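Reviewing the structure listed below.
Here the complex is missing a single protein chain, while all its other protein chains stay put.
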Amino acid sequence: MGKIEMTYKEAIREALAEEMERDENVYMLGEDIGIYKGAFGVSGDLYDRFGPERIMETPISETGFMGAAIGSAMTGMRPIAEIMFSDFLCVCYDMLVNQAPKLRYMLGGNHSVPMVMRTASGGGTGAAAQHSQSLEALLCHTPGLKVVIPSTPEDAKGLLKSSIRDNNPVMFLEQKLLYNTKGLVPEGEYTIPLGVADIKKEGSDCTIVTYGRMVHFCLGAAEKLAAEGINVEVIDLRTLYPMDKPCIIESVKKTKHCIIVHEAVKTGGLGGEIAATITESEAFNYLDAPIIRLASEDVPVPFCPILEKGVLPDEDKIIAAVKKTLA
Amino acid sequence: MGKIEMTYKEAIREALAEEMERDENVYMLGEDIGIYKGAFGVSGDLYDRFGPERIMETPISETGFMGAAIGSAMTGMRPIAEIMFSDFLCVCYDMLVNQAPKLRYMLGGNHSVPMVMRTASGGGTGAAAQHSQSLEALLCHTPGLKVVIPSTPEDAKGLLKSSIRDNNPVMFLEQKLLYNTKGLVPEGEYTIPLGVADIKKEGSDCTIVTYGRMVHFCLGAAEKLAAEGINVEVIDLRTLYPMDKPCIIESVKKTKHCIIVHEAVKTGGLGGEIAATITESEAFNYLDAPIIRLASEDVPVPFCPILEKGVLPDEDKIIAAVKKTLA
Amino acid sequence: MKKKETVISKEFGLKLLSDMHRSRKFEEQVQKYFSLGMIHGTTHLGIGEEATAAGTVAGLEERDEIITTHRGHSQIVCKGVDVNLMMAEIFAKETGVCKGRGGSMHICDQAKGVWSGNGILGSAPPIACGIALTRKKKGEDKVTAVFFGDGSSNEGGCHEAMNLAAAWNLPVMFVCINNTYGMSTHISKVMKNTNISDRAAGYGMKAIDVDGNDVLAVYEAVKEARKYIGEGNGPVLVVEHSYRISGHSKSDGNLYRTKEEIAAWREKCPIKNFKAYLLENGIATEEELAQVEADATKALDDAVQFAIDSPYPSLDTVLDDVYAD
Partner (left out) sequence: MKKKETVISKEFGLKLLSDMHRSRKFEEQVQKYFSLGMIHGTTHLGIGEEATAAGTVAGLEERDEIITTHRGHSQIVCKGVDVNLMMAEIFAKETGVCKGRGGSMHICDQAKGVWSGNGILGSAPPIACGIALTRKKKGEDKVTAVFFGDGSSNEGGCHEAMNLAAAWNLPVMFVCINNTYGMSTHISKVMKNTNISDRAAGYGMKAIDVDGNDVLAVYEAVKEARKYIGEGNGPVLVVEHSYRISGHSKSDGNLYRTKEEIAAWREKCPIKNFKAYLLENGIATEEELAQVEADATKALDDAVQFAIDSPYPSLDTVLDDVYAD
């Protein structure tokens, strides 16, 4: 099977279209996802192809339509709800914490809630503190939910298709700044299972655990490090919840060093979960150095690009962290 | 200065009353905090003493009154907003993530938002998955906020007074099942600074980092372990955000072993942050064994008391974890 | 306020009476075993509000669906869910409708169109919109009735759901049980205009007010609303005015209302009044009424026995059902 080049955004759109073609119960709802094509243009031609019954433009009522998605998922539909910016998850957070992930369990396993919540996450766009956050850690503490964050077009398509077919509520965190990046995507039908990390680059000297946009920063750093003879392994978690612990643990046992890189602010971020996963496993005994977490500084995302960039991990900081842990 | 015995709930009430006496800008708002005395009776006689202007009963509109608290804090008042159960923080989460903690920074440091958000947190009451959560990890990832969780009447009073005087938004997580527990509280005026952990029991063999209700479980386990000659140190974090890292690090350097205990579900819980804090510090090099996180199982809090209790850490599990790490 | 006018059949009259009795007995049993310490947790009883439950469910079609609140026992009893399994749930037993995982606030029964209670005020109405959306998409003639209280009507979720349902013309019936208090808080403290039905116009929605202690009036109002919705006219807000005789929950000291107020409403007991109506209009005899009550008592005694006799769930199963396969 060949591969064709497309953007992250196009790959997402393909997944949406294919799944809507495949299953008439799949439909989308969200703000301005129709004629406007979505705030980031992800919908593209979907509205023309599937019409207003399948691409439902909602009022600006995130609680309202997220609740509607839940109710319709419980009763047999497979909604895909789009929240324009991940920051806005906060205005319908009850649906994400107290409803979608709990209803099945609380109701004794009698129903399932098969739905996907797509949203655009991350900063770098100069949109300031209320439009730039990476809130995944706030979503990975609620049993019943799954959380996915793809870093390449290929992953985006394959993971989204699996998310849509999954019988549980899945939060699908798209990376704003990756929407227009290109990559090769397999032709034809394929899916990528949830819960399985991907080693984006193999290496033996140090494990870098990362996900989302930071994968590319890490790969960039890895390349430069390779030129200096330092061979890092880059793990792209892809699914954050549930997390692929065996993959992390095996890698750390091999490399004996680990740094964790994420865009979200450091304190309370997923870096802690990843580090703890390692230090409570047998990999602990293999570690030759402290685990370094590299993340954004603990500050609301500043508007000014110098500040915004300044608080973010970058290739230089990643390289420095790897060297520090290997020192 | 002497000490007098009172319940956790009474200690909180004293702090509220003293601060309202001291500063006329301090007032309370929330659902049923007046005549009803609050869902857990915390308000007691406050409504009689301070009247409806200082103890403001609100509509069932958490976003509405939490927003009102923020607006009034920005303009010079010092509101104390009560959210009946911490689970309901999810219906006004935008105010806790995108507004209260960010406004000062986004607006260039021109205003501050001095307010306290009190809420009853934790399970063990048979109230099921939407009324029993320990959501602190969802609050410790937002720079600009502070998060406090007292385990004793003395701490509750002293920390609440500091929280009310703090010029930042402070989330004050009260422990439902501790409300009626008694303890000695200093007579007269005192405060306890935010950000400072308390070593509730000194020990040399293993550090237990914990907070909230679990402090008492850990102290119980510590006593039993002491009888077996195992001398654990119990750190009560008291403030979760910002966290007293030096206290944790010093202790682990001393004991070379660490377990972390919290009531919240394990994955994505604060245990990760605590573990990572240790393993990225110099304490890493002192550790003789993996760090064990003991927390609730990854499941929505079940209604049935057997199940609810079964998923929670308890003294036996704590003892077993300590022994395991020392083995 | 609507008043009852219909002449009804004996069968229907006794059915409504039975539903109300069973609701009341259900609550009384829960109250009793709760105070005996045999029921764990918390529970919200709706004693005095039985006509809202019986009348509303009767006004719906059997295939219609409901989603309720923290105070939903009666509505679910009236919808025909097995009281044994309901009671077992409240006793936290494995045989309960939710296998003991949900308890009082989360009782559900998909087969009976009961999509459960919800412990978060304001969150059920949006979910109701979704259930109705499925029915609309699938072309099924089913209405989703969502219950909520006067106090909960001030939640943002309620507003968003009403607007969404109206804008999308969804077959949702918003059933507001106005018992004049949200916990201890009288509506006059938290709404400048306490006429909740006035909110409907803002959404372009029809509204009906009805005496919620008059089971026939409720039945008729809901039937009218059901017809309107079924004809594709979009959602309706039905405000049923009643009163909660029981406390809000176990922690209620009733400090916010007078004994006289409660006593006056006790006089308006929907069961007592409906019994008088049935007798006065010669629809049923004293004996028949007594039989209905006795049957209800027996059914609920049996339910308690079933619950007590049932086993607790095993801790080994506790992680089951967090995720669907």
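Order of writing sets the labels: A, B and C. Residues in every chain begin at 1.
In the analysis below, contacts are C-beta pairs under 8 Å (C-beta built on N, C-alpha and C of every residue); 3 or more make two chains touch, one makes a residue touch a chain.
Note that this is a predicted model, so its numbers are computed, not measured.
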| item | value |
| --- | --- |
| Contact set of the excluded chain (shown chains only) | A, B, C |
| Omitted-chain contact residue, chosen from B:D94, B:E233 or B:E273 | B:D94 |
| Chain not shown: contacting residue from C:G204, C:G232 or C:P311 | C:G204 |
| Residue of C:L16, C:V146 or C:A166 in touch with the missing chain, whole complex considered | C:A166 |
| Contact footprint on subunit B, counting only the chain that is left out | 27, 53, 58-59, 61, 63-77, 79, 94-95, 98-99, 103-114, 143-144, 146, 167-168 |
| Interface with the undisplayed chain - residues on subunit C | 122, 154-160, 163-164, 166-167, 169, 189-193, 198-205, 234 |
| Touch residues of subunit A, complete complex, unshown partner | 31-32, 34-37, 39-41, 57-64, 87-88, 90-91, 125-131, 297-300, 302-307, 310-311 |
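Going forward, only the chains that are shown with their structure count from here on.
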| item | value |
| --- | --- |
| Far-end chain from subunit C, centres as C-alpha averages | A |
| Residues of subunit B whose C-beta touches two or more other chains | 87, 90-91, 128-130, 298-300, 302-303 |
| Sites on subunit C at which at least two other chains make contact | 98, 100-102, 106, 118-120, 122-123, 156-157, 322 |
